[in-house]
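Every protein chain except one is present and positioned as in the full complex.
Per-chain residue numbering starts at 1, and chain names A and B are given in the order in which the chains are listed.
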Amino acid sequence: MFGNILLGLQHLASFENLLLVFAGTVAGMVVGALPGLTATMAVALLVPFTYAMDPIPGLVLLGAIYMGCIYGGAFSAILINTPGTPSSIGTTFDGYPMASQGRGEEAIIGATVGSAFGGIFGVVALIFLSPPLAAIALKFGPPEYFWVGVFGLTIISSLAAGSFLKGITGAAFGVLISTIGIAPIGGDVRFTFGLPAMQGGIELIVMLIGLFCIPELLTIVSKGIGKHQVVEYKRTKGVLRETVKKVLSLRKNLLRSSIIGTVIGILPGAGGNIANLVSYNEARRTSKHPEKYGTGLIDGVVATETANNAVVGGGMIPLFTLGIPGAPPDAIIYGVLLLQGLRPGPELFTTRADITYTFMLSLGLAAIVMVPVGIYGGRLLTRFVSSLPARYLVPGIGILTIIGSYAIRNNYTDVILMLLFGVVGYGLRFLGFQAPPIVLGLILGPIMEGGLVQAYLMGQAYSSPWIALFVSPLSWILIAMSAFSFLWPYIGPLKKMFQKPGGITPGGVE
Amino acid sequence: MTAKFRDHLGSALLLAFVAVLWLQRDYITVFGGIFPDIVMEIMAALIVLTVILSFTPYAAMKETEGTAKEEGEAINWTELAVVGVILLAWSVLLRTLGFALSGVLGFSGISWYLGGCRWEPKGIAWCIGIALAVTYLLIFVFVSLLRVPLPAGTIFG
Partner (left out) sequence: MGRNGFLKGIVAFSMVLATGFFLVPAQADEYPSKPLTYIICFNPGGESDITARIQEQPLQKHYKEGVVITYKKGGGGSVGWSELIKSKADGYTIAGDNLPHIILQPLTRGNAGYNTLDLKQIYLFESTPNILVVRKDSPFKSLKELIAYAKEKPGAMTVGGSGSSSANDLGTQMLNKAAGIKLTYIPFTGSGAAVPSLLGGHVGALMTYSTMAVRYSGDFRPLAIMSEERMSVLPDVPTFKELGFDLVEGAYRGVAAPPGTPDDIVKKIAGIFDSIMKEPGVIKKMDENGFKIEKMGPEASTAFVKKKMAEYKVLVEEMGLKKK
């Protein structure tokens, strides 16, 4: 294996490949930063360019774009509260508050270091741990996916600033919206209000832009143009070194987030969209000061960005070993592999090792390249955005949101839906319903529904079909995890209740 | 608006949403309906629970976070409405006018309204100029570089 790694390094060290890694990463970052353009789109758009290339340069380019894109989403999440890609939803929780306090540069540095760390970690797992990790992916069938969805929902306790009850209601709202369109099982046409255009359902990006970006936009307007402060960019010396040191000291956070990202990346269909949220939840849960999360704590940004870049490497594990894409961009890369005549499986690691190892190493290199580009570019970008007066900021964000919501499906209805959700989101926020639980519901709804109904069908052999949900040991582990995650916030108060002096202790009265 | 009123308003609106969906139920197969029905029932139960709790001190306590910042800050309704209408018109006209034209109009419209252009040729030219520059830069990036088609406008054939 180490011979192959050396071989890969040799190939990578060619001028062409190095240039491609650099160009791809930068291009990916730009695309990722634009709200509405996802990593999947970016990779898909560049596939035609790879035809003229040999397999190695072509794959290197696509990989670099993918890695750069996932990182790039952090920029718009931090600066305008709009996740540039769905994998950066969690970055808005602490990133945007930091930017509003004039600490945007800190946030970007945190995101950069985290993304690089996570990216490299994912690649290392890909190179060294592919076979055993891939086997885990296969153990997840419909019942397990359902419980993964349920587990995902328990995260709401850390997302809902305010009422937990409203958070769950918001999630239910999101789940219901995800059912609009064609049912995954049975093909029923549901809740389309009689319009064929609604058969495609509500696209995640459209809702993201609508719920995260438009309310912020409207808030800027509603505060009155005169009052929109141009946030003072505090150019303090040594911010860079200090922040980098601080982030690198968050060892547990970095490691844990990377693991979460890699593991979730392995699950086909779960994808990077939830990895960042699960990681945020875990970081908050294990922190000594959970209440600081959401106010602008760099730990939050690090947790989300590390996890989502680890997904890049993690998602390729089942792709290379089993031919099962772990995330949507992997499906496209799979198509490219097939067109080049490369078959997933042990063959990729042995006879075609030159291509495979070069590709994997190039992903790691892309993660490293992100650091200088991101920090330098991020600095410029932060300064630029914070110095824009409202009369340019508002239409500027407006035009970007319109492009973003149109471009995802080339659909005019999506643009109007985006605005509609924006207004609804603004109103709901006012009424106490935050955006993150709703979006979480939208993401997890299809996963849960698919798992639930497929498991029901699988259970036809049992006396009650629902038994299928509880059969496998993995299901039990997931159920336990969900219960634990759900009850965790209440364990503290519960313990206190039992410790009250003179109170009723189990087993007897004083 | 008191917290209690907010709770009730929110609950009423969401319940109305659930009702609208519930009335549209028209499943051909069993499978199409299992999941949405369960979720709608759960959601309705949660809404009812919220309303019940709103009459107890328990709920009021939880409401203090997050909404406090909305209080005590005057909301500029007219500006909000105008920008909202411009955005809406922009997205509706996107199809007929095409991205370039609607983009320039929309951008300069909002920019002018928010106080960007003075009523003299130089100011207005500046205003429209920036709108033009931004719009065409984006068209260049998306259509030429990324090959993502942006609406061309039906009036242009």
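Everything below uses one rule, namely that a contact is a pair of C-beta atoms (placed from the backbone, for glycine too) under 8 Å apart; a residue touches a chain by one contact, two chains touch by 3 or more.
Values in this document were obtained by computation on a predicted structure and should not be read as measured data.
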Legend entry - Option touching the unshown chain, where A:102, A:141 or A:290 are the choices: A:141
Inset, instruction - Pick out which of A:191, A:320, A:334 or A:357 touches the chain that's been left out of the picture. - result: A:334
Legend entry - Hidden partner interface residues of chain A, rising order: 40, 43-44, 47-48, 51, 137-142, 181-187, 189, 194, 196-197, 199-201, 203, 268-269, 318, 322-325, 328, 331-332, 334-335, 338-339, 341, 343, 345, 409-411, 446, 450, 454, 457-458, 460-461
Inset, instruction - Would you write out the residues of chain B that touch the absent chain, in ascending order? - result: 26, 28-29, 98, 100-101, 104, 120-121, 124-125, 128-129, 132, 139, 147, 149, 152-153, 156-157
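As a working rule, only the chains that are shown with their structure count from here on.
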Legend entry - Chain centre separation (chain A, chain B; CA means) in Å: 23
Inset, instruction - Give every residue of chain B touching chain A within the complex, in rising order. - result: 3, 6-7, 9-10, 13-14, 17-18, 21, 24, 26-36, 39-40, 42-43, 46-47, 49-50, 53, 59, 62-63, 65-67, 70, 73-77, 79-80, 83-84, 87-88, 90-92, 94-95, 99, 103, 106-111, 114-116, 130-131, 134-135, 138, 142, 146-151
Inset, instruction - Give every residue of chain A touching chain B within the complex, in rising order. - result: 31, 37, 41, 45, 161-166, 168-169, 172-173, 175-176, 179, 183, 185-191, 193, 218, 221-225, 390-392, 394-396, 398-400, 402-403, 406-407, 410, 412, 415-416, 418-419, 423, 427-428, 430-434, 445, 448-449, 452-453, 456-457
